[in-house]
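Questions regarding the structure given below will be posed in turn.
All protein chains but one are shown at their positions in the complex.
Moving on to chain A:
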């Protein structure tokens, strides 16, 4: 139930300004820490806008490269939950601290588990281009970190079930003959909305209703009487808020009619990121290997981590090419 969920309690925000303030704070914290460590030797850092552009690009690639091509095909709820995890993670963590390419696959892997879409790690990484063994190690090493950063709030309410609820309700209680023809536009809007902050601002049922109303207007159908009379039972006081929410959701998903990543910009940001990122969390860096070795001493458990360390000794490559390992670049 959404009204009593952790999602409602901890991961819903007032408006975009609040989200922006949170991101600025996260960015500022990292930069402060970074500068105090390196001082004059510091490289130029990413701004909030640059971080946002990079995240959007990775969200786009998650939709395009993972969700659409995953074998076996994954249910919608899996990718929806993964998007939620990804967005929540980067509210409190800077892109420069943890590289989105690694967190992204970890989010999808974790959400496969939570949404009961059963794939093994080897099956999972076989869907990822590049070094699969390394990808598996990265995912497993990051999984606990991700859960911790999510505060272990793993249950996510997605708009997909409410959509089904509305559709069958429309079938029964309205004049609209065949609501199933609305589906293509509904899916389109939901997909677009996941590239925005919509799921952090509006409840899943609001998003679902917005998607259905959007699709209805595209199909030249009218559901106004269903919403005002049947759904709300003529309760006009609630109507204004609901209409406002629906309108905003539709506006949010519009500007990115077709999201076209600016390849030049992304490449530039990636380059900049490689210089200013936190080397302690970069599995290719010397500092990371030393940290892991330290962890290993007197600890019999993390055999997996040892593998990463040993492996990355073998393919020690220059820092700049590390980002293309998972081959998500355009």
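Here is the rule we go by: contacts are C-beta pairs under 8 Å (C-beta built on N, C-alpha and C of every residue); 3 or more make two chains touch, one makes a residue touch a chain; residues count from 1.
Just so it is clear, contacts and distances are computed from a predicted model.
A.B. asks: Report the protein name recorded by UniProt for the chain absent from the figure; options are "Glucosidase 2 subunit beta", "E2 ubiquitin-conjugating enzyme", "CDK-activating kinase assembly factor MAT1" or "Ribosomal protein S14".
C.D. replies: Record says "CDK-activating kinase assembly factor MAT1".
A.B. asks: Which of A:209, A:223 or A:252 sits in contact with the chain that's absent?
C.D. replies: A:209
A.B. asks: Which listed residue (A:16, A:143, A:169 or A:270) would be found touching the missing chain in the intact complex?
C.D. replies: A:169
A.B. asks: Please identify which residue in A:74, A:150 or A:201 touches the non-displayed chain.
C.D. replies: For the chain that is not drawn, the touching residue is A:201.
A.B. asks: Please identify which residue in A:28, A:43, A:133 or A:161 touches the non-displayed chain.
C.D. replies: A:161
A.B. asks: When the complex is taken as a whole, what residues of chain A touch the one chain not shown?
C.D. replies: 1-4, 8, 12-14, 18, 157, 161-166, 168-169, 171-173, 201-206, 208-209, 231-233, 235, 238, 241-242, 245
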